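Left out: one protein chain. Kept in place: all the others.
So, chain A:
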């Protein structure tokens, strides 16, 4: 997980894509997840990354309340899309050169021993409770239409090519040939995917890469399981 290095344009792009359909990093209220990611950014994102900029301006308005936002702050690598590699560790050297204003920075305050012990105790409780809860895997059932070039294309070979695509979180199901017209048939094939691991973009790229057999591919049906 992670956004990559959020001080680089590539990292900000990942953040922008992640926030395209979300208001916050986690859940539906601002939380410590947003604070952690906000602190990792060196300044406002550029205007063309409109989703990241919208989020940044919104979280900035919570500057005074950052300590009281709900949730537990985790390391940066624990937030964001699963498919992006965590590079926060390797960014440590660059962090030394960073002298941007830290909007959420505050003077260190001496913490009493009791308060410290109590906080760590609660953190441990929360962490163990969190670990017990199994993660719910979001899955979808997708029906794909794969179209050949003409009526002479070997449909058996085409299906073999499609089924040869293997990925973690992808399971192929039943298939059939559906007449389209003029003797041409298309392959209709079912598959079950884990949403966080496999997307229709990836499937389309890999299926249409078989240029000898596949003319185009469509998503005929997409159902959440």
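Couple of notes before you dig in:
As a working rule, contacts are C-beta pairs under 8 Å (C-beta built on N, C-alpha and C of every residue); 3 or more make two chains touch, one makes a residue touch a chain; residues count from 1.
What we mean here is this: contacts and distances are computed from a predicted model.
Selecting from "Eukaryotic translation elongation factor 1 epsilon-1", "ER membrane protein complex subunit 6", "Trm112p-domain-containing protein" or "Ubiquinone biosynthesis O-methyltransferase, mitochondrial", the unshown chain of this assembly corresponds to "Eukaryotic translation elongation factor 1 epsilon-1" (UniProt protein name). Residue A:54 is the one among A:54, A:78 or A:185 that touches the chain missing from this view.
One chain of the complex is left out; on chain A, the residues touching it are 20-23, 28, 50, 53-55, 57-58, 61-62, 138, 140, 195, 199-201, 219, 222, 224.
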